[in-house]
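Entry: subunit A
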Amino acid sequence: MMRSRFDEQLNQLNENLIEMGAMVEDAITKSVKALKERDVEASRKIERDDHLINEKEKEIESLCLKLLLNQQPVARDLRTISTALKMITDIERIGDHAADIAEICVHLPVESHVTDIEPIAAMAKATMRMVRASIEAYVKKDLALAQSVTEMDDEVDELFIAVRQDMIALVHKDPNDGSEAFDIMQIAKYFERIGDHAVNIGEWVVFSITGIHKNTRIL
Partner candidate 1 sequence: MKDKSIFEIKSLDLFYGNFQALKSINMELAGGEITAFIGPSGCGKSTLLKTLNRMNDLVEGCRITGTVRLMGQDVYGGMDVNLLRRRVGMVFQKPNPFPMSVYDNIAFGPRTHGVKKKSALDSVVEKSLRDAAIWDEVKDRLKKPALALSGGQQQRLCIARALAVGPEVLLMDEPTSALDPISTGKIEELLLQLREEYSIVIVTHNMQQATRVSDRTAFFLLGEVVEYAKTETMFSMPKDKRTEDYITGRFG
Partner candidate 2 sequence: MKKQKQKLTEKAFAVLTWGAAALTLGTLAFLIAFILIRGIPHLKPSLFAWEYTSENVSLLPAFVTTAEITLLSLLIAVPLGVFSAIFLTEYAKRGNKAVALVRLTAETLSGIPSIVYGLFGWLFFVTSLKWGFSLLSGAVTLSIMILPLIMRSAEEALKAVPDTYREGAFGLGAGKLRMVFRVALPAAMPGILAGVILAVGRIVGETAALIYTAGTVAQIAPSPMASARTLSVHMYALSSEGLFMNESYATAVVLLLLVAGINALSGFIAKRLGGKGERQGGE
């Protein structure tokens, strides 16, 4: 077949995306764990390792640009490659947010209420599922899975509201907990943002399969 090299490169692109997805999932997992265990050393490592995700983004970006230049892709190839280019921005942001969460961990007081906050753990779980689903949908070209990411986000949004209420209650009880409540609120916000980025990814995956992005044909 005359396009075996092209197909090989597309496979390479897929593998890279899976790898990058795994990296951010790993970062989220680790930051949640560090949060629970109040492990400052682990948190610092997550922050330090964020540049690896950024490097992966650059690598994928360069591969995509090379493919655009060399293959001048059309149809499905065009959609696949342009989707990858858009996706990695969101994936990279997710990585940033994982690092942001770890950074907050470093500053939290040792006797923190965080470990008791159930909704935070649930948010971590839900967003991780979303990230995994969106990337898997891309690789498997699974339209239903990609669309389900948007629905999953509702759960994250609800959890965010729950955290917010918990924190308001916490501050009401003891105003001295204000600074910690604020930190926890930020963590919740980061998870909520991670969910939004996963939704973005899901939407681009829908485009790569149907050519339609957020209900409009953009080409």
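Convention: a residue touches a chain if its C-beta (ideal position, glycine included) is under 8 Å from a C-beta of that chain, and two chains touch if they have at least 3 such contacts; residues count from 1.
Criterion applied: all candidates are chains of the complex that A comes from, given by their letters.
Note that the structure is predicted; figures quoted are calculated from it, not measured.
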item	value
Single touching candidate for subunit A, where 1 or 2 all sit in one complex	1
Parts of subunit A lying in touch with candidate 1, wherever the complex brings them together	1-3, 6, 72-79, 210-211, 217, 219
